[in-house]
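Left out: one protein chain. Kept in place: all the others.
Labels A, B, C, D, E, F and G are assigned to the chains in the order they are written; within every chain, residues are numbered from 1.
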Amino acid sequence: MVMTDVPTKIVYERPHALDPVVTHYCPGCTHGVAHRLVAEVLDEMGIAGNTIGVASVGCSVFAYNYFNIDFVEASHGRAPAMATGIKRVYPDRTVFTYQGDGDLASIGMGEIVGAASRGEKITVVFINNANYGMTGGQMAPTTLPGQKTTSSPTGRDTDRQGFPIQTAELLSTLEGSAYVVRRSLHSSREIRRAKKAIRTAFEVQKHNLGFSLVELLSTCPTNWGMSAAGSRDWIEERMLPFYPLGDYKVSPAVAELKI
Amino acid sequence: MVMTDVPTKIVYERPHALDPVVTHYCPGCTHGVAHRLVAEVLDEMGIAGNTIGVASVGCSVFAYNYFNIDFVEASHGRAPAMATGIKRVYPDRTVFTYQGDGDLASIGMGEIVGAASRGEKITVVFINNANYGMTGGQMAPTTLPGQKTTSSPTGRDTDRQGFPIQTAELLSTLEGSAYVVRRSLHSSREIRRAKKAIRTAFEVQKHNLGFSLVELLSTCPTNWGMSAAGSRDWIEERMLPFYPLGDYKVSPAVAELKI
Amino acid sequence: MAKELIKGNTAVAEAALRAGLEAYFGYPITPQTELLEHLSARMPELGRPFVQAESELGAINMVYGAACTGKRTMTSSSSPGVSLMMEGLSYIAGTEVPAVLVDVVRGGPGLGNIAPAQGDYNQIVHGGGHGDYHFLVLAPASVQEAVDLTVLAFDLAEKYRNVVVVLMDGSIGQMMEPAELPPFQPLKTEIPDWAVRGTDGGEKRILTSINLDPPAQEVMNLRLMKRWQEIEKNEVRFKEYYLEDAEYVVVGFGTAGRISLSAVRAAREQGIKVGLLRPITVAPFPKDILNELTDRVKAFLVVEMNAGQMLEDVRLVVRGRKPVEFFGRMGGVMPYPDEVLTEIKRLVEGPLTTEGHPKDRWLARLSETIG
Amino acid sequence: MAKELIKGNTAVAEAALRAGLEAYFGYPITPQTELLEHLSARMPELGRPFVQAESELGAINMVYGAACTGKRTMTSSSSPGVSLMMEGLSYIAGTEVPAVLVDVVRGGPGLGNIAPAQGDYNQIVHGGGHGDYHFLVLAPASVQEAVDLTVLAFDLAEKYRNVVVVLMDGSIGQMMEPAELPPFQPLKTEIPDWAVRGTDGGEKRILTSINLDPPAQEVMNLRLMKRWQEIEKNEVRFKEYYLEDAEYVVVGFGTAGRISLSAVRAAREQGIKVGLLRPITVAPFPKDILNELTDRVKAFLVVEMNAGQMLEDVRLVVRGRKPVEFFGRMGGVMPYPDEVLTEIKRLVEGPLTTEGHPKDRWLARLSETIG
Amino acid sequence: MQQEVIIAGFGGQGVLFAGQLLSYTALDQGKEVTWIPSYGPEMRGGTANCTVVVSDEEIGSPLVNRPTAVIAMNLPSLEKFEDLVKEGGVLVVNASMVNREVQRKDIKVVSIPANEIAMELGSERATNMVMLGALLGNLDLLSLDAVEEALDNHLPERH
Amino acid sequence: MQQEVIIAGFGGQGVLFAGQLLSYTALDQGKEVTWIPSYGPEMRGGTANCTVVVSDEEIGSPLVNRPTAVIAMNLPSLEKFEDLVKEGGVLVVNASMVNREVQRKDIKVVSIPANEIAMELGSERATNMVMLGALLGNLDLLSLDAVEEALDNHLPERH
Amino acid sequence: MPAKGYIEVNELHCKACELCVTDCPFNVLALDMDRLTPKGYHPAYMVNPDACTGCGICAVVCPDAAITVYRYERKKAEA
Partner (left out) sequence: MPAKGYIEVNELHCKACELCVTDCPFNVLALDMDRLTPKGYHPAYMVNPDACTGCGICAVVCPDAAITVYRYERKKAEA
């Protein structure tokens, strides 16, 4: 039982940058973890007040309801363009997008490559959950070969439906990309690493070093048809081989960053 | 003077896959060389009759007037999608797109990445002339840092306008890309190499090995404001450092191709 | 064949398949997605091309390519996705190749919501893309009609080398109704001569929408306009309910039409001589019947799930000869039959005017209830 | 300030700059490109953001973002590029943020050509994007007017939190005319409260176009409609030429209007009592003056560089009370004054009818000359 | 003769399926029928409902605001629909999930502990069937045997 | 009083510039003026022309199909525009680039070897100026001095 | 051995995903089958509080930021 007579200190509490509302995310969906990590970083850097978020179209479409910061909602795939419009008029504010894999790697590929190649000084939080969650689990560009989705009912057939896009690797070929890494949310250890990466990404923006993106492997228990815990195992066993965690682009200037 | 009494043999003549019409290209523009090479390859492979070309929007918009094959004209940037539509209903025919760098690497980035990631069995001839030729020489994603264009009048400022996109490198990160290389048209030696690459690309399609693309460094004397010969030197001196020639993706199956 | 209980989106997909659909290209979007999902399973089973495109831009341009081969091809989407297709659709129109689009409209503008709406009538009927062109637009009001019109869409598209749009709303896409699916048609064997396929040594074919020479482009435009006159002559379709002795006429298409039908029935039970005109082709618009009714009846009530878009097409025909009133719900709200009944009664009670604009009167009333 | 000889595209760009343009985003396309090129030099000089976007989709969504900060922002394009902006424009409309679009229309549909045209009237005026919304549309007929209306566009956009479109055609973009540029305005200092900028610890702001709950979306739609009624009440603009004693009235906007002016003058020289009504705002459309003229005059001639799009807006006002005839050239062909003069004479000679559709008569005539 | 039935409950309670079964039954009995769900992401986890209209003639609106019958599988559904039932209509309430009395006096109210009954019948998953049965027993629309039949004819796999 | 001048020739012959100079001159003389080029990619390399309308009142159409004056810098231009000159109008032909007679009798024809004259004046690049001068000398529209002035006022760099 | 810390679960946010239960290295947590949150979930709670070390792992993995972690300052107290 809890001892009330002993002095205590809080070692962890819900970040202030999160509004005290219940998300619409399914139980166990790690979109929630990603939200929490971004909020923690905004708190720790003390920049929540000068940050503008750009939500995308996907399950995270309502992200603006969950963060206690100014937010806009982009059209499907165009968040990097919208963020560019905001960042260019407010170069001194922090601007980030929060996008899913269908949003960023399918319909929004033109905009993300454009922003990265321009070295747009924005931060992108990229949620790779290997499917289109919001619309009910269709195939995404990130869907694994053989993975069953509602639009690849017999499993993704690479001959007809192609291969997973490795977004971090692709964007790392662009000179404008200052910091492009992949992390995962499937365990407390990886979550801690993910948070460090998100912090670095925002620091990169703060120091005007260029475009920063953190790809996060994330669960979709509902559409994967698994338990929350089982989904995390699926990331570890099935997704990691296709999406190796690591730093794909760390510009020299970023390498020198002291955080 | 020419001797009429001695027997002769033709060692080079205009390819039959080219229509006997004068192109609208400026004098010395190597779009013409690229056209000729594609035509030679179609002739040599004897596939002109079952080939469908997809022209894009750019100076090569009228390519369909110059080749003696069936042709369609795509909207700006969407040639790979249009080619996909054709190839899927005619898997046994040869389908290629002919696209400029503005068309493919700017507005059409989403479609080219989509086609490559699907391993779409089409061939892409990609003309990189470091600017938007048709519209009068604006900055392209491929424009070099410091290069003056009508929309970067003081020279491309990488801080505001970003860095050149290295398309071959970017597309080589995609599993569906079977053959992705960069060649140049600035000398007879390189032109010969370019032709070999184009031949290989069409062979890759013929053998159903996946997506193939040949990036060609090409001149734009008119908008560069140089002589035809001077433009070729500019490719060699200025463009090559940013766009190294080479093979960026050669899938194992392609490596085994005997041509 | 027996009727089965089937969802609108699925029924349209299966109907297209049976009508000989040879290539489908699409991108998921609610409330249309089941259509794409059904074909993602069925097309490969039959060895026919199905591609989930990278976007609606990709999808419409894949359709453009397939259409240039003369094969039966289609795509489907919903409001925001259809907006992304506007450039491609204009190109297809300018190239005069046949294609079918199924548009399952949701509440707009913007991201809006996924509820049933008719707010994209103007976009589809009056040119959302650039330049002068017309789509042939079929507006089903039930799952069965959606099935039948989908089959018809392919025939009309090929007959006129024109884009045909099946314009429905989220409720028809999501609703299950008994419907009889069409028999399987054999795939087309001969391809039209204009279609690209490779010259095989013969004359080369070029399909393009560019005419740098304006007079040439004008000739193409003229061809499109004359074709449209043909279509207006041959293809007008509509359904009449209780019009014989009607003194008042409700005009509504699709779901707004069938909702109005309930209201009209209720009004009839109360002895009100009201009928319903439900355009099945909203383009070409049923002008003649409407014109004829104008001479006969006392007033019109236009009912739409938008802010009064088809209303203007009705007013263009009635031209002030009889009062035209309007009732609409916007942004994904579906009107209920009793709301329409109330409007019918207001019509009957009067007073009626041909002055001013019916939209202004409607907005004034609506503001009181929801404003 | 003295007049200078300046190209339309350049003049509009410089006028926007002087009106306090704080962020420009665009993509090259003929015949609009000089506008982008001018700003690519001038904006950086003044330390203001200029971005050549990856595409028109990118451009309009960058504008969307900048508009959400309440800063003066704009983009410019031409027909195919504008079609690509339809989704973004619908989002901007649904989010109720101010933005300016300059649309330099070219010959369509499809890739068409780069010649002057007015074929995108419906796209811009009657909703090319999805959902119910209205743009405020200004149609200049000269370089000077383009300059003045560009400045006005920003004020109106902010006043109504509405998209304002400067709708011109390739000839106005490419033409040089003497024009007086506006004085430099200081940049806005205070930002509207709704604009995002970072909470700085205060209340958070959300700008979005989604309302999953249809009733909420409907309330937003209602707000848009009432705002439009406001705009219709306050912002109608037009120019009258020789209307006092006119028995016949030509109606034309933009370049078609100024071409008609030459024809009207020539007709006057021949003693024909004809005048010209040139709408400056095509949306809101000058209904009252047209209504009033309808009581006064014998007949109308609508002249457009398209297949008869504004024509329907004229017919909606005239409502069959007087004959309305149409003359148009399509696909980038510019009518010549003497062609319009011939049409005016035909009007005067008669016979005239209010039956049938003027488009059918026009197409019949046009077919003989170019068909 | 037209009946409009709304079936409402939690996502997991099989309300959509119950509605479909009712629709199939109507179809088999040669009636006109429409089934329309409340759809969309917000449905995820939350409450769901569907409207079934059964009629002898072509059906107009698939949606009604005053249904002739409502099945409320849980409290939120009762809150939402109690007032909407047409006078003289039927309201079937799942007492297992509802801890309050129904206020309306001008309608026929049928309150049964459906979860318990279903468990006795062997599986709590059949709760929706129990509720449907209760409705049909109190509405002259379709016979229970007809439902059984429809179940076998159309949805064996779901069985 | 309104004059409509079309200046046509090869891309390199400076026809657009000549038209602009004419326009600046008109502007300085307090007249209304419009200048509109034939534009587009097809112009590249090929022939170019511009239409200049000078008037005392607000100008209607910037384009005319029957100009009051035409400057034809080469043969194709003559072919294209000879028939279009309004009766009584002026047609200035560059004899250096045109090897045939003008057919029209109802207009004033001025034929001069502009290239040769320009070369004598020191630079073949001035051919367009020579032609413009020839036009103004034969059209009561604007004085040559006014052109000189305009040249200095507006286009020094081009000088 | 006495607990080094304890946690609190905010029942407004908890969705019973059980990730904290799975990941707690000391099996401190379980879902409370006798309680229902406003959203109708069985919230997590400390079934075995004495084992809690206040390590915070549960909070790190919680997708709904429902957990607050406290650590006893006994040492300080002793010192």
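Keep this in mind: contacts are C-beta pairs under 8 Å (C-beta built on N, C-alpha and C of every residue); 3 or more make two chains touch, one makes a residue touch a chain.
These figures come from a predicted structure and were not determined experimentally.
Every shown chain that the unseen chain touches in the whole complex is listed here: B.
Listed by residue number, the positions of chain B touching the unshown chain are 1-3, 6-15, 18, 20, 22-23, 25-33, 35-36, 39, 187-188, 191-192, 227-229, 232.
What we mean here is this: only the chains that are shown with their structure count from here on.
Of all residue numbers used where chain C meets chain D, over half belong to both copies. The two sides are thus made of the same residues. The most distant chain from chain F is G, comparing centres defined as mean Cα coordinates.
If you average the Cα atoms of chain C and of chain D, the two centres end up 27 Å apart.
Shown for chain C are the residues in touch with two or more other chains, namely 30, 51, 54-55, 57, 80, 87, 91, 95, 110-111, 113-115, 208-210, 212, 334. Annotation for chain G: no residues touch two or more other chains.
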